[in-house]
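Once you've had a glance at the structure underneath, I'll fire off some questions.
This part shows subunit A:
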Amino acid sequence: MDKIQLAEFIKSLDSDLEVKEGKQYTEVTVPPSKIHSLASQLREKEEALFDFLDCITGVDYGHDLGVIYHLRSTKYQHMVVIKSRTTDRENPLFDSVSDIWETANLHEREAFDLLGIKFANHPDLRRLFLNSSWGFPLRKDYVDNDMITW
Partner candidate 1 sequence: MLTSFGIINYLSAQSVPWWKVFYDFTSLTKNIDAGLHNAMSPFWTIMTEMVIIGVLFLLFYAVVGLFLVYAERKVCAFIQNRLGPNRVGPFGIFQTVADLIKLLFKELIPIKNADHFLFNLAPYFVIIVNFMVLAAIPYALGLHAIDLNIGIFYVIAVSSMSVIGVLLAGWSSNSKYSLLGAMRSGAQIVSYELSVGLALATVVILAGSMQLSVIIEAQRTGWFIFKGHIPAVIAFVIYIIAGTAETNRGPFDLAEAESELTAGYHTEYSGIKFAFFYLAEFINMFIVASIAATVFFGGWMPLHFGADNGFNRIMDFIPPVIWFFAKTFFLIWVIMLFKWTFPRLRIDQLLTLEWKYLLPINIVNLLIMAFIVLMGWHF
Partner candidate 2 sequence: MEEKVKDIGTDEQQEYIINIGPQHPSTHGVMRLVVSLKGETVKNVEPHLGYIHRGIEKMCESLTYPQIIHLTDRMDYLAAHMNNEVVCLAVEKALEIEIPDRVKVIRTLMSELTRIQSHELFWASYGMDLGGQTCYFYGLRDREMVLDIFEETTGGRMIVSYNCPGGVMYDLHPNFQKRVKEFLKHFRKVLPEYDDILTNNVIFHERTVGIGPLSLKDAISYGITGPSGRASGFSCDVRKHEPYSAYDRVNFNEVLYTEGDAFHRYLARVEEMRESMNIIDQLIDNIPEGPYAVKMKPVIKLPEGEYYQRVETPRGELGVFIISDGNKTPYRVHFRTPNFANLSVLNHLVKGFKIADLISIFGSFDYVIPDIDR
């Protein structure tokens, strides 16, 4: 399946999806509420079979907080990028995909730790690197008060 067919296929899954051709990969923008259903369809459907999750990147866009998923199929070797954004900076909530790909467990904990993005239904959402009193360092409005100088 080439990129165009893939884009057509993803469009057919849900009419709300915004599918566009990025520079490298097919990019799908999806509202936070639909991430889990889309992800499980991409994982299960025989035409797509995205069984390998490369990485989950949390991004602070200034106003919005977003999550970017890089998915790959080990059978067809094609790749898709799923993006999702929310404007809620206080309580950004996305659906966890750790029940679909086990590796998402740590990636989501990392995103939570560094950007404060929460994942619903995550089995074990705790800070990963930093202690609980620390801010969220990868947010653009993060101020480092303890700058070490010498």
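Criterion applied: all candidates are chains of the complex that A comes from, given by their letters.
The rule we apply is simple: a contact is a pair of C-beta atoms (placed from the backbone, for glycine too) under 8 Å apart; a residue touches a chain by one contact, two chains touch by 3 or more; residues count from 1.
Quick caveat: nothing in here was measured; it's all calculated off a predicted structure.
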item	value
Direct contact with subunit A in this complex, candidates 1 or 2	2
Candidate 2 partner contacts - residues on subunit A that touch it in the complex	22-25, 51-55, 57, 59-60, 68, 70, 74, 77, 81, 101-103, 105-107, 110, 114, 128-130, 137-138
